[in-house]
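Reviewing the structure listed below.
Every protein chain of the complex appears in place save one, which is left out.
Now for chain A:
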Amino acid sequence: MIRDKFDAIVVGAGPSGNAAAYTMAKEGLKVLQLERGEYPGSKNVQGAILYADALEKIIPDFREDAPLERHVIEQRLWTMDDTSYVGMHYRSDDFNEEKPNRYTIIRAQFDRWFSGKVREAGAVLLCETTVTELLRDPQGRVIGVRTDRDGGTAFADVVILGEGVNGLVGQRSGLRPELKPDTVALAVKEMHFLPREVIESRFNLAGNEGVVIEAMGTITDGMTGTGFIYTNQESISIGIGCIVSDFAESGRTPYGLLEAFKRHPSVRPLLEGSECKEYAAHLIPEGGYNAMPELFGDGWIVVGDAGQFVNAVHREGSNLAMTTGRIAGETVVWLKRRREMATKANLAEYQRRLEETFVMKDLRKYRRIPDFLHRNKHIFGVYPKLLSAAAQTWFRVDGVDKRAKEKQIFQSFRSGRTLPGLIGDALKLARSWR
């Protein structure tokens, strides 16, 4: 048992846990942070894009020493069929700003850096220490944690759970149900190394400029999911993920999808000559607003992936994690200043503050999307094929007159999805989106 009593114990040293621990330690609170990995970042997997805004609100001058790969100046959205893609690319020199908005990062390095800031701020971090359960007083209030080390208990006024997507502590302690296969995606990712110059010429980049490609279509073989390709300084991150229940139903394997994605004629040239140095897999909570567990209780708060804080439509997660972590930390500091206990009633302030941020607003806006996608999987197969066929008809010069081509395209949409089907999809999407 650690004899010292803490103002807060933070479980996990990912973006949410680090944001919470940093925010509290910086304000002079006595913080103990527990991480099961060998070092912060050793267990953490992400694409990975860093959204500057969320981090700026915690560490305004992070750009001075954070390990950043490339700032994103170009976004490509691809809908793919088996041989083609139809893309929407947006590239702007405006993204070459003094304080860029998005960066590619390598999490093992970034999390280590972030954790260094947390420790500089005064939090005590113990790695290779797994929290096994929450300790409660007779009234059921959470008063500390038990770890897997000898003499492994520690006590605090509040426990912040930033334990990630498959939060076993919260599950074991009955704070939230087990993950459901239809609200969580399984993504696999590889890091392919290439010389800087090759990446820069292949993706049309200069200096530290970077490109992000998000892809959907037949690459997920009829399942709900997306693929991605991100440029790092000397490597390319490529990955693909689908909802777990879809994998279970289809019997497809995640690595099988990734292999096929890598072999796609539009992708293969981008990876040509590269060496795969690293592979990883990760669960992503994609159930959205409707899948969110309780976020606080007597003596505890949930932050980050553990609270299902992911906006799957916009591929945002780490920024929600950092923001929820920061606001949880600020709430605890606020209570401490007022000399109030971390009761359920008092911690409701956490949710009140969250409601005012983009986190809850976005999650609420898209609350119908997961269900919509779950019920309309044809979107991932039918439309990419139709779009690609239409583009091909339109761009191929073969003596067929343009009016006939228009007719042909319209026909293909009608036979591919029927008119009521097309209108229905559009309406359903619009309804889920608003």
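As a working rule, a contact is a pair of C-beta atoms (placed from the backbone, for glycine too) under 8 Å apart; a residue touches a chain by one contact, two chains touch by 3 or more; residues count from 1.
Everything below uses one rule, namely that contacts and distances are computed from a predicted model.
One chain of the assembly is not displayed; among "ABC transporter substrate-binding protein", "Simple sugar transport system permease protein", "Aspartate carbamoyltransferase" or "Protein FixA", its UniProt protein name is "Protein FixA".
Across the entire complex, the residue among A:Pro138, A:Gly151, A:Gly174 or A:Gly251 in touch with the chain not shown is A:Gly151.
For chain A, the list of residues touching the undisplayed chain reads 1-2, 4, 32, 109, 124-126, 128-129, 147, 149-154.
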